[in-house]
Every structure is written in C-alpha cells, then in structure tokens.
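Moving on to subunit A:
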Amino acid sequence: MATDFEPRIVGFLCRWCSYAGADLAGTSRIGYPSNPRIIRVPCSGRVDPLLVLKAFLDGADGVMVLGCHPGECHYLEGNYHAQRRYAIMHRLLEYMGIERERLLIDWVSASEGKRFAEIVEEFTAKVKELGPLEGRLIDRSNPS
Partner candidate 1 sequence: MIDQIRAKARELLESGQVSCVIGYEEGTRGRVRPAFIYKPEDVDRLVWNERCIHNLVVYLRQFARPLKRGEEPPRVAILVKPCDSRSLNVLLQEKQVERERVYVIGLACEGMRVDGQLQERCQRCEDRIPLVYDLLVGEKPQTVGHEDYADVEELERMSPRERLDFWLRELDRCILCYACRQACPACYCSECVAEQLDPLWMGIAIDLPRKWFFHTMRAYHLAGRCAGCNACEQVCPMDIPLSLIYRKLVKEVETLFSYKAGLDAETPSPLATFEKGEELPL
Partner candidate 2 sequence: MALKNPYRPYLGTLVGIKDLATNIKLFQVELNDPQEREAFTYRPGQFAFVSAFGVGEAPFSITSSPSRSQVLEFAINRVGTVTSALHRMSEGDVVGIRGPFGNGFPLEEMEGKNIVILGGGIGGAPLRPIIHTVIDNRSKYGKLTILWAARNPSLLIFTDEFDEWRAAPDTELHLTVDRADETWTGNVGLITELLEKVAPSPENAVSITCGPPIMIKFTMLTLKKLGFAPEQMIMTLEAKMKCGIGKCGRCNLGDKFICTDGPVFNYAEVSEFLESF
C-alpha cells in the first residue's frame, strides 16, 4: 500500500472523557496524527452505529468511537449500551466486508491524554496499513 495514503478518520468523542482526554493531549503538547476529524458527542451511547455506517458511506477509511470507561459514564449507563451495540456492529461490519480494524471502540478518560494520543497513533497506522476504503464502496456502478 502506498505510504503517502493519509486515511480519512472520523472520531466520535464523548465530551466528558475522551474529548477532554484529547484536549489534555493537546495542552500537554503530546503529538498525535491529525487524521481524525473529531466530532464531540454527549456520550458514546449517543453514537448511533448508523453514524458509523454513514461515515463509511461518505468516504471515511476508519471510524473511532471513544467513551468513558465502563462504570464511569456521566449518564451512568450510556457506554454499556454503546458496548452492546458495537459488539454487534463490529461483527456485522466485518461480515459485510469492512475490516473490523477500521472501527475502533475504546475507553479513554479525561486524564488519559497520553493514552488518547497512543490510540490515535496506533489506529491511524492500522488504517493506513489497511489502505483506502474509498473506491471500493464509493464506486458508482450503475449500468448507464
């Protein structure tokens, strides 16, 4: 795969934890790849898995959903719902032909700036390795 491929990544970040974690990474001057386009959400439980599908439909090569660690949800149970939904979505996506590694679900607290940077680094590298998704899903294949 061409090394100059810069994957398009969408990151859905819970405002109570991982978004703050990303902030912390920034203020602590911890460098990480700029690939993710970050969307702040109120809770990982808010990230309807259809949003992930939509991101892939419109050209994302990878999608991250980051929430609070289980048991630490600001709304008590949002991330438990997310966990179940994504357990299924992961399997479904992989079965429908999108590598499981293109969708990352993980938990990052507000104090884990370093961990956030590591996750982004690792995920970006992984998606880079997998190559672009665009061109496979995006191709218009209508007969005329």
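Here is how the candidates were picked: all candidates are chains of the complex that A comes from, given by their letters.
Note that in this section contacts are C-beta pairs under 8 Å (C-beta built on N, C-alpha and C of every residue); 3 or more make two chains touch, one makes a residue touch a chain; residues count from 1.
Everything quoted here is computed from the prediction, not taken from an experiment.
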item	value
Single touching candidate for subunit A, where 1 or 2 all sit in one complex	1
Interfacial residue positions of subunit A with respect to candidate 1 in the complex	49-50, 53-54, 57, 70-71, 77, 80-81, 83-100, 105, 136-142
